[in-house]
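Just passing along the structure, written as structure tokens.
All protein chains of the complex are present and in place, except for one that has been dropped.
Showing subunit A:
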């Protein structure tokens, strides 16, 4: 009887240790602000690419924004190296924030194209700034949600 109780307490303590370790890990990870800001800067550059486009019937999208996609992969790699963590899953909240950031960028790019077609190219500065702010904020939310999700993952 005592042996059974001792084993049960020992097993429960081991399981509590696992939870405590995940809490320690999640609490110790700080978002790499400079790299998150770099993602925001990429979004701003992409929205500003509307200035290089020719909106209208003979629309031609600029080709150089593909370079931004390459830079995004480099930044994501640097975030992994900086934090020392490669996530298996980001979780629903983080994926939602990423999807929302993509939608905001698409919307702001469309608005920028409209502004350029109206001859208001200078106003693209405002949409670019909005893209930076939105993506910087949402990327931070996604990162924190992914880290918080480490706590929520069941042990088995």
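As a convention for this text, contacts are C-beta pairs under 8 Å (C-beta built on N, C-alpha and C of every residue); 3 or more make two chains touch, one makes a residue touch a chain; residues count from 1.
Following the convention adopted for this analysis, contacts and distances are computed from a predicted model.
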According to its UniProt record, the missing chain among "Helix-turn-helix domain-containing protein", "ABC-2 transporter permease", "Phosphate-specific transport system accessory protein PhoU" or "Serine kinase" is "Helix-turn-helix domain-containing protein"
Filtering A:12, A:34, A:76 or A:99 for touch with the omitted chain leaves A:12
Per the touch rule stated above, subunit A touches the missing chain via residues 7-12, 14-15, 17-18, 21-22, 24-25, 28, 81, 83-89, 149-150, 153, 155-156
